[in-house]
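With one protein chain held back, the other chains of the complex are shown just where they sit.
Per-chain numbering from 1; labels A and B assigned in written order.
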Amino acid sequence: MRAAGLIDSEPAVAGSAARSLPWRPSAYLAGLAGYVALTYWFAHGSLYLQGLILVAAVFGILAISLDLVAGMTGLYSLGHAGLFALGAYTTTLLYNDHHWSLWALLPVSIVEVGLVGLVLGALSLRVSGLYFAITTFVFTLVLTVVASDFAFTGGYGGLIGPIFPGFPGGLSWLGQSLIWCCMAGLLVAIAIALGLRNSPFYPVLLAIRDAEPFAAAAGARTALVKISVFGLSAAMAGAAGWIFAFQGIVSPGQFNWAVSVNILVMVILGGMNTTLGPVLGAAFVTMFPAQVNINPFWQEVLFGSLFVLVIVAFPAGAVGLVRMLLRALVGRVRPSASAPRVAVPPAADVSVERPPAAPARAAGTAAVPAVRCRDVVFAYTKGTRVLNGVDFVVEQGTIHGLIGPNGSGKSTLVDLIAGRLRPQAGTIEIDGTPLEHAGPAARARNGFMRTFQAAVLVRELPALDNVLVGLYSRVPRVALRAPVWPVLPGARRDARRMHAAALDSLSFVGARAWARNRVADVPHGVEQLTQLAAACASGPRTLVLDEPLAGLSPSEVEHAAELLSELKRSGVSVVLIEHQPRFVFALCDAVTVLDAGVVVASGPAAEVRENERVRKVYLGQ
Amino acid sequence: MSAVAPHPLELAGLSAGYGRYDVVKDVDLHVRAGEAVALLGANGAGKTTILRAIMGMVKHRRGSIRVHGVELSRMPTHRIARGHAALVPEGRRLFLNQSIEDNLVLGALHLRRDRKRVHELLDSVYDLFPVLGEHRRRSAAALSGGQQQMVAIGRMLMSDPDVLLLDEPSLGLAPIAIDGVADALTELRARGRSFLLVEQRVDLALRACDRVYVLAGGEIAVEERADAVDVEGRALINAYLG
Partner (left out) sequence: MLQVLLSGLAIGAVYGLVAMGFAIAFYVTRVINFAQGQLLMVAVMVTAAIARTGASPVLAIVCGILAAGAVGVLTYLVAVRPVLAFDRFSFAWLVSTLGVALILENLAAIIWGPTSRSFPTLLSGTSVHVGGATLTLQEVVTIAVAIVLAVAFEVVRKRTLFGKLGMAIAYDPEMARAIGANTTLFAIVAFAAAGVFAGVAGVLIGPITYSNPYLGDTYGIAGFVALMIGGTERPVAAMVGGLLLGVLGEGANRLINTQASDWFPFVVVVVILLLMPEGLFSIGGRLSGLLRGATRPREAAS
């Protein structure tokens, strides 16, 4: 087994530089101590320095909150100035006019703005991309206009904010209390971002961003997750608004659309989807104008030139630049293009390493079929039916081949079975449960998993993290726990278990050696195996594989065949969509042939193979 | 260089891919003047990548791509499209926001100064597909799949290229429409056009072409004259497809 060990260690070198081990308490403690010392120093600094820090920290919180939606879920919000304003105005108005307690106003701001964020997200997420940006942009515009044109908000002049209470006598040695407050706020924001990024939920978020069907198939309710993340982000902006109210005056000019755009600029300059990037970006954008003491117009020109230069030269932002340099320093130890293809483990290994929970879950009642479709009709556009009354039954514990020429409706049928599409007529039962009106998430919870024709994975994450996505439906409340992940008692144990399960699954498919390599850097065959590992990791009872052999070399095809037989031995029912007839008939217990949206033949493999029409239509004989 | 005149298409040591790993590895392939060549292979074998590499639509490519001796491997796509090669892409990719005739005329973009020539070409396309001539003002989006495929083939012909590239023109078409495509291919062959056809359907490829290549795992596995492919040969090809 020395050889296997060698393969195990070889490609792993490269990936570890990108994301180090999740938990290193000593490093975090040292960082925390430094942070507290810095805060102490700021709190005793000049008023000028304190002013800078206050603004930088508040915008740091905002930039982090925006990065949660923009970087992690790909939603470019331009509504953050509006959400920020909402927090600041709520605090100021309720304190000035109604004398609410400042400490009660913090949770009030957080909850209020968070709820507004949820509503805004729910309304604008019907459309994505640019129109999400536009809708949130208009939200900011409207809030600014309301703030400037109505009397209760003090118009353009704004309102005078509350004064932050100083430390009680015994603690006055700590210095300026507001600095401690905003630095604490920033720390919490960083902790939330860090927690999310180190939680097993992070790969799921990126999957929702880059490979939504994959995330949905793994059981994530993607729309709900997006809205919730936006709500969390909004709540953080609300908290930033609460802190900002203490810096003096709250006026519309501080929250206009340009501020929204500026926050996004901070995120992009610092580095999208990084923990410290947004903070660096915020510090740079807020402090730069104050630090460069030249003609204010030239200063703005310089500022604008920096925007252009940085983004043109380093499109990944400051943190991206640092990473690039680090990678160059660490050296190119990555496997070269000629690195060995999939390491096919000896057959003995395969039988030892098994998907963790498969046998227990696979004990479905043999009486009901794993999948049963009755008279399924589907049309993408009215009139042209892609599927026209399809009956399709997969018995428990069998491998069922689904073949047919390109365009015969195979993928459509799979999407229907997997819940990505809803049939216009007919019923679909999985393990006896009628699910034709349920989405992919409900299926994942019922032990149903699928893979996609062209591997849909998060390319910037290691193979291991992609497999973690597949475990989503197996870890209770992982989404809810994610923001506070590091401090939860059971979290470390769960994370360890998930990592172990994901590694097991990668071992099972024979791709463990690639666990720490980014999917973007692995060969096509490993990508396919990673997909399979993600689908197997949760120990599904039913597995639908959409052309898992596409693009594999002959030896990889042999290896995949082994895996399928192994899955079948452990009681998993497999639906195999495949083009390569030789392979299908050798491996499958039963085969269904689809052509032009109707079933041409269905039954035991040997029978279907001899069918006259199948030979003619499909095998070209 | 054994041939006196260079071939309409000659690939030598072509490797191409999208990321760190090549999809197509060290492929040698040629199409002689007036020859119809089929490129067969399973899904993911790299067929489309070869066509995209010829058109300059793949980011990374190494090796040599010559059309009548002109090296294309460093040319940008839009210059390759000016008469050297033209593509019927997978899924047709018509400009569905425009009419049949607009789609066709856009195909002759580089000939736009020569109106007479464009009209001749247009007439020859309408001659090949009379049904298009009858509906020339109709929106491309309103056509059936088979008719759209005709427009895609016509658009390719409009640039009067040295070599024609067709990516699975039978894909997703009803049997009768596939017959139409096969007829069109036969007609192109009769007109002496040189083309490279990517296909999944072995029967169609053997019927329409003089020679076949079979691609497996990004490499050429088999090269054979179409009329020399007997039952055993078919079995061999089928084995590579599956």
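In this text, a residue touches a chain if its C-beta (ideal position, glycine included) is under 8 Å from a C-beta of that chain, and two chains touch if they have at least 3 such contacts.
Just so we're clear, the structure is a prediction, and the values are computed from it rather than from any experiment.
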Which of A:95, A:257 or A:485 contacts the chain that the document leaves out: A:257
Absent-chain contact - pick from A:102, A:306, A:368 or A:488: A:306
Residue among B:7, B:30, B:52 or B:66 touching the omitted chain: B:52
Touching residues on subunit B - with respect to the absent chain: 18, 23, 41, 43-49, 52, 55, 57, 76-79, 81-82, 86-87, 89-90, 93, 95-98, 102, 105-107, 109-110, 112, 155, 159
Positions on subunit A where the hidden chain makes contact: 74, 76, 123-124, 126-131, 134-135, 137-139, 141-142, 145-146, 148-149, 209-210, 257, 261, 264-265, 268-269, 295, 297-298, 300-301, 303-308, 310-312, 315, 454, 459, 524, 550-551
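Here is the rule we use: only the chains that are shown with their structure count from here on.
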Distance between the centres, which are taken as Cα means, of subunit B and subunit A, whole angstrom: 39
For the subunit A and subunit B complex, residues of the former touching the latter: 337, 405-407, 520-524, 547, 549-554, 578-584, 596, 619-621
Complex contact set, residues of subunit B against subunit A: 19-23, 42-46, 168, 171-175, 200-203, 216-217, 234, 238-239, 241-242
